[in-house]
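Note that this complex is displayed minus one protein chain, with the remaining chains in position.
Order of writing sets the labels: A, B and C. Residues in every chain begin at 1.
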Amino acid sequence: MRPALLTASELEQRLSAEFPEAFNSDVGLAISGLWYGGCRVHLPLQPNSLRPGGTISGPVMMMLADVAMYVALLGSIGWRPLAVTTSLNINFLRRPAPSALEAECRLLKLGKRLAVGDVGIRSEGQDDLIAHATSTYSIPVEIR
Amino acid sequence: MRPALLTASELEQRLSAEFPEAFNSDVGLAISGLWYGGCRVHLPLQPNSLRPGGTISGPVMMMLADVAMYVALLGSIGWRPLAVTTSLNINFLRRPAPSALEAECRLLKLGKRLAVGDVGIRSEGQDDLIAHATSTYSIPVEIR
Amino acid sequence: MRPALLTASELEQRLSAEFPEAFNSDVGLAISGLWYGGCRVHLPLQPNSLRPGGTISGPVMMMLADVAMYVALLGSIGWRPLAVTTSLNINFLRRPAPSALEAECRLLKLGKRLAVGDVGIRSEGQDDLIAHATSTYSIPVEIR
Partner (left out) sequence: MRPALLTASELEQRLSAEFPEAFNSDVGLAISGLWYGGCRVHLPLQPNSLRPGGTISGPVMMMLADVAMYVALLGSIGWRPLAVTTSLNINFLRRPAPSALEAECRLLKLGKRLAVGDVGIRSEGQDDLIAHATSTYSIPVEIR
């Protein structure tokens, strides 16, 4: 596996500085694996992410899918925080248990201007996918 | 326009009780229009929804699209909070200004078990769409 | 309504020359309306587009959605046939009757490099949508 251009802890530090509302110790998003072309991101259970029926809300999983795609992309192109999501498609497959979530992203295409990836989300310690997303990012032209 | 099964203020009160982390005075989500088959939802600008470049983050718009679809659905089938999103597809069209957002949802199909709708999101007071989503909800069988 | 850059009959002639397998008298695709930012396309019923249950197959509706988006785009940017679909998302809403189809496309965004639109498909003479698609096209840089 080809290594990422940043280590997981470097990237976490930069994300904490740039997105303090998402990457902070309250939310607890953590990069549990990072390589060229993919990553794993861990999200602890948070009481306020539950919805009626004791399950985790859809927007929490959409946020996690989007973050995982962003992490995989920055790990593969380096720190270019102005990359932006241009589309996201998600299917919710199973009712998640009230537990921590693990997202795994792989880039399907990494072009100069556009990246496409997919993300599988599981409840921690489980095999079955609870959600599956596909997402597209636009990569800004680098000005040197 | 056929009226919704609930008024906007009844629905807001129930959502505040059921989803206090989303429908509260800090977040400020408000139903600005509700009719059978559709709705409008308003989201004030929140400092922590900004991302690098001064724009609003994708997950905030995905949450808003999901909420708008949920509101349109409950306004059209009555209070059945266990309805769940089964898929959401969103395209981000333009960089949003740092301002309040307006989402307008219309149901494209309202079946007994499944509803499909689309949602257009605009910056307050602007004509151009900044994001467009399509979403599917599963409607639980009602047990009487 | 601002006029398209090409008339419907000009565009049909060019499409027939370039895509003879799709735009020919056997298939019968016809542009029934064309304006800047949108179009309507008509597809006659073809016996071999039916599938078990007497309904029209999904791929026929996907092809129609893709063609409608292409027509709306070329009507709005002029004849640039190398524009290519980068994504398409479709929801099948109702079982179509065995009849002709009408697709209506509107562009949601028309940028220099990227266009996004949505397409509603109806059975001829019916109000309800039978399918709804959202699609993205990449516009090639024009070399003069």
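Operating definition for what follows: contacts are C-beta pairs under 8 Å (C-beta built on N, C-alpha and C of every residue); 3 or more make two chains touch, one makes a residue touch a chain.
From a predicted model like this one, the values you see are computed outputs, not experimental measurements.
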**Asked** In the intact complex, which of the depicted chains does the undisplayed chain touch?
**Response** A, B, C
**Fill in**
Missing-chain contact, candidates C:3, C:28 or C:59, resolves to C:59
**Request:** Just name the one of A:16, A:91 or A:126 that touches the chain not displayed here.
**Result:** A:91
**Message:** I need the residue numbers on subunit A that touch the omitted chain, in ascending order.
**Reply:** 89, 91, 93-94, 108-109, 116, 118, 129, 132, 134, 136
**Request:** Touching the hidden chain in the full complex, which residues of subunit C are there? Just list them.
**Result:** 18-22, 48-49, 51-53, 55, 58-59, 62-63, 66-67, 81-82, 84-92, 95
**Item:** Touch residues of subunit B, complete complex, unshown partner
**Value:** 86-87, 89, 114, 136
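The working rule: only the chains that are shown with their structure count from here on.
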**Message:** Under the over-half criterion for shared residue numbers, do copies subunit A and subunit B use the same patch or different patches to meet?
**Reply:** same
**Fill in**
Most remote chain w.r.t. Subunit C, using mean C-alpha positions, is A
**Request:** Please report how many Å separate the Cα centroid of subunit A from that of subunit C, as a whole number.
**Result:** 34
**Item:** Computed distance of Cα centres, subunit C from subunit B, in Å
**Value:** 29
**Fill in**
Rounded to the nearest Å, the gap separating the Cα centres of subunit A and subunit B is 23
**Prompt:** On subunit B, where are the residues touching two or more other chains?
**Reply:** 89, 91
